[in-house]
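The complex appears here minus one protein chain, its other protein chains still in place.
Moving on, here comes chain A:
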Amino acid sequence: MKVLEQRDAFLSDYEVLQFLSKLERKHKWDDENLAKQQQNRGKRVRGARPYFNPPLQCAVRDTISYLQVNKNYVPQEDEDEAAKNARMSAPITRMNDEQFIEFYQGLDKYELFKLEKLQIMNQLPRNMVHLYAIVEECDSRFTEAQIQDIISIVERYA
């Protein structure tokens, strides 16, 4: 093994989730296929069987489950089950490619560093404290109005 380049490209959480979900469907590891297999247990079924590779399946499943959880979620006291479930899942699970590109271009007008932009797109900060933690020296680089605008862009997609 020889590592040619440690960081050839950066991927956002959204792209990773898309890639892994596609991989999961391709190898018939998604919920739908697993349920079908459970039903057909013991029977002889024609058609392709799921790809057998436990370490890969495990790594893919763990990564997807981590990406699907909304990390900014705070439990509320008066909340019914449905609302809770909706808020528990990460906004990136509801995004599609067009929205993602729009969001990406929306952030382009500010002079953010690559890693800062990536973190904003991954973590979707919806308050100032969180944004200040991600963006270094946020108060001297951006005006109050600009910061509010960044947060409103995030809120539009989150």
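Just so we're on the same page, a contact is a pair of C-beta atoms (placed from the backbone, for glycine too) under 8 Å apart; a residue touches a chain by one contact, two chains touch by 3 or more; residues count from 1.
Just so we're on the same page, contacts and distances are computed from a predicted model.
K.L.:
UniProt names the one chain left off this complex as which of "Checkpoint protein", "Exosome complex component MTR3", "DNA-directed RNA polymerase subunit" or "ubiquitinyl hydrolase 1"?
P.N.:
Looking only at the record, the undisplayed chain corresponds to "DNA-directed RNA polymerase subunit".
K.L.:
In the complete complex, the non-displayed chain touches which residues of chain A?
P.N.:
Contact residues on chain A toward the absent chain are 1-13, 16, 19-20, 23, 53, 55-56, 58-60, 62-63, 65-66, 69, 71-75, 115, 118-119, 122-123, 127, 129-130, 132-134.
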